[in-house]
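The complex is shown incomplete by one protein chain, all other protein chains being positioned as in the whole.
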Amino acid sequence: MTNSQRDQTLDQPADRPMLSVRDLTVAFPTAKATNEVVHHLSFDLPPGGALGIVGESGSGKSMTSLAIMNLLPPGATRSGSIVFRDTELTALREPAMRTVRGSRIAMIFQDPLSCLNPYYTVGDQIAEAYRAHRHGVSRRQAHRVAIESMERVHIRDAARRVNYYPHQFSGGMRQRVMIAMALSMEPELIIADEPTTALDVTVQAQILGLLTEIRENTGAGLILITHDLAVVSETTDQIIVMRHGDLVESGPVEQIFSEPRADYTRMLLDAVPRIDDAIDDMRTLPSSAAHETPTEGARL
Amino acid sequence: MTRQVLKRLAGMVVVLLLVCLFTYVIFFVLSPDPAVQICGKNCTPAKIDQIRDNLGLNRPFWAQFWTFLSGLFVGRTYGEGIQCSAPCLGYSFQSSQSVTSMMVQRFPVSLTVAVGAAVLWLLAGLVSGLIGAINEGKFIDRFISGLTFAGMSIPNYVLALVLQFVLVVTLRWLPFPQAVAFGDDPVQWFLNFLMPWIVLAVGYAASYTRLTRANVIEALQENYVRTARSKGLRPSVVWRRHALRPALTPIVTIFGMDFAGLLGGAVITETVFGLNGIGKMASDAITKNDQPVIMGVTLLAAFLVVVGNMVVDLVYTAIDPRVRIGASA
Partner (left out) sequence: MSIATTISEVGGDTEPTLTDAPRRGSKIIRDILSSPGSALSAAYIVLVLCMAVFAPLIVKLSGWGPYAFDEAAIDPNMGGVPVGSLGGISSDHWFGVEPVNGRDIFARIVYGARASMVIALASTALTTLMGVIFGLVAGYFGGIADTIISRLMEFLMAFPALIFMIAILSALPADNRQYLLVLVISVFGWPYLARVVRGQTLSLKQREFVESARASGAASSQVIFREILPNLLPTIIVMTTLAIPGYIGTEAGLSFLGVGVVPPTPSWGQMIAASTNWYSVDPMFFIFPGLFLFMLVLSFMVLGERVRRVVEVGEISS
C-alpha cells in the first residue's frame, strides 16, 4: 500500500501540488450580515509536503480544514476552489465526498477524549472507519488492521489495548489512537488540527515526532494546524500565518523564523519562549493582537 | 464490582429500614387510635382495651416497631392463634384480609397498567423526540414541542375524564370499561386497558419526547460525531452508533425509575378507571382510613423504587463502559 502510494506520487509532475486551495471563503450568513471567517484564502501543498497553518483562535485556520473536508458546521457556506489531486472537492456531492473523507484525506482533531466515542472500544472505532471504506472486509480483518495501526503509532501491547475504551487511555495515548485511526486507511493527506494542544509538553514532542515519522514512512502529505509556531517549526516545511480569516504571510519555515515580513508574525514569534520546555503558554500574547483588523503591512 | 453491589445493597437496606420507621411513626403514633376504628359502633372501653392488647398497642413504641419489622421477615401471631406468615403487613381493618395477600392479588393489574403505558410512552416519546431533533427549529419540531407542553400540563384525571367523555360517551368508539379477564375476552380486555394506558402514558411521553430531543441534539454536537463524519461513515451509521447510543443511554436510567414508581400503583389512573390495582387499593384505604393497607402500599412503593434504583444502577453499569471499567493505562 505504501509503495503504490509512492508510485502515485511519482507519476505526477513534481511541480503539480497535491492540494490546491484557491480563493477559499467561508462565511456564516445571518439575517443581518454575513460573517466571513475565511477570506479568499489560497495556498498549495506539494505532494508529500508538510504545511503548517498558524494563527490564534478565530483566525479561521480550523474552518479552513473543515472546509476542505466539507464538514463545516450547519449554517456555514464555502466558496472558491479546493483541488485535491485531480478532483475538485467543492464539486463533489456528499456520497462521493464520503469516499474521500477518512480514506484519502484523514483528519486528527484536538482533544482526543471528546473526539472518541466513550461507548465503543478504540479498536471498534478504528475498525469502523476501515470497514466503511473497504467493502467486504470481515470484522476479524478490520480488527487486525486496528491492531496493526495501533502498533504503527507505537502503542505497546496493542493486541490487548485494542479492546480498551477511550477513558482507559492517557491523553497522549488517545491522540495516538486518533492517529492510528487516520493511518488505518493509508490516507494521502493527513490534516491535524491542534493535535498536541491538550497534551503535556513531552507528550507533544512525541506526537509531533510520530507525525513526522508517519509522513516519512508513507509519503502522505500533512497539514498541521496550530496556534503555536514552536509546534510547526520542526514538523513542517512551509508555513502560512492566518489572522481574522486572512493570509498574513507564507513561506518556508526557515524564512518565516529568520526574517518574518509581517509585524503580526514577529509578534507570534516573540511569544514563542526561547526555552522549548515552556512552549505551552501562548496566552502571553498581548491582548491587542487578539482583535483589530490587520494593518496594511500585514497583508500580503 | 461485587463490592460495589454489596455497598449498594447495604445502602438499600438502610433506606428501606428508615422508610419502615418513618411510615410506622406516622401511622401508629400520629394517627387516631386504630383500636377505636376497628371497634366501630357499640364500643365499650373494655372492648377497646382488648383490641389494643390483641394488636399489642399497649406495649412501648420500639417493641411494637420490632414486632412489625420482624413480622415482615418471619411473620407474627396476633392475639390467640391468628398466624400471619411473612412478609406480614397486618390485616385490613375493613376486610380483615391479609394486606400481603391483597397486594399479591392486585399486583397483576398494576403491572398490566404499567407495562402497557410504558410501551406506549416509550414508542411515542422516542419517535417524536427523534422527529423533533431531526427537524430542529422547523414547524414540525415546534408543533411537537407545543404538544409536549400540553401533555405535561394536563392532569391525568382531567385527561381521563376528557377521553371518557369523548371516546366513550360522545363518539362511542370505546365501550364503558368493565372488568373482563384476558382469557374471557381479549378484545374487551384490551379496550378496557387502552384508556388507562393512554392517560398514564401522555405525561411521560411528553417528557420523554423533550428528553430524547434534547439528548439527540446534544449528542449530534459532540466532537466524536464530527470524528465519525470525518472518517467517511454513512449518515445512518453516524446517527445510529454515534448519536443515538449516547443520547438514549441516559434515558434507560430515567425509564427504570419511572417504571419502578408505577409498579407501586398508578393511584390516580387506577382510581379514575376503577381498576383494581395497588393504586386503587391505596386510594380506597385512604378514604376508609385503613391504616395497615396504606402502610403496606407505601412500603411496597418505597421498596419498588429503591430496588428499581439499584437495578437501574446495575444496568447503567453494564451499558456505560465508563462506569463498568474504571480508568487504567
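The letters A and B name the chains in turn, as written, and every chain counts its residues from 1.
Going forward, a residue touches a chain if its C-beta (ideal position, glycine included) is under 8 Å from a C-beta of that chain, and two chains touch if they have at least 3 such contacts.
This structure is a prediction, so every number in the text was calculated from the model and none was measured.
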item: Neighbouring shown chains of the undisplayed chain, as defined at the top; value: B
item: Sole residue of B:39, B:113, B:198 or B:211 that reaches the chain not shown, by the stated touch rule; value: B:211
item: Which of B:39, B:114 or B:219 contacts the chain that the document leaves out; value: B:219
item: Sole residue of B:71, B:196, B:232 or B:246 that reaches the chain not shown, by the stated touch rule; value: B:246
item: Residue ranges of chain B at the interface with the undisplayed chain; value: 15, 18-19, 23, 26-27, 30-32, 149-150, 152-155, 157-158, 161-162, 164-165, 168-169, 211, 214-215, 218-219, 246-247, 249-251, 253, 261, 264-265, 267-268, 271-272, 282-283, 286-287, 289, 291, 294-295, 297-298, 301-302, 304-306, 309, 313, 316-317, 320, 322-323, 326
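Methods note: only the chains that are shown with their structure count from here on.
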item: Separation of mean Cα positions, chain B and chain A [Å, integer]; value: 52
item: Chain B - residues contacting chain A, complex; value: 222-224, 226-234, 237, 241-242, 245-246, 249, 320-322, 325, 327-329
item: Residue ranges of chain A in contact with chain B within the complex; value: 69, 71, 98-103, 106-107, 109, 111, 114-121, 128-129, 132-133, 161, 164-165, 167-170, 173, 178, 181
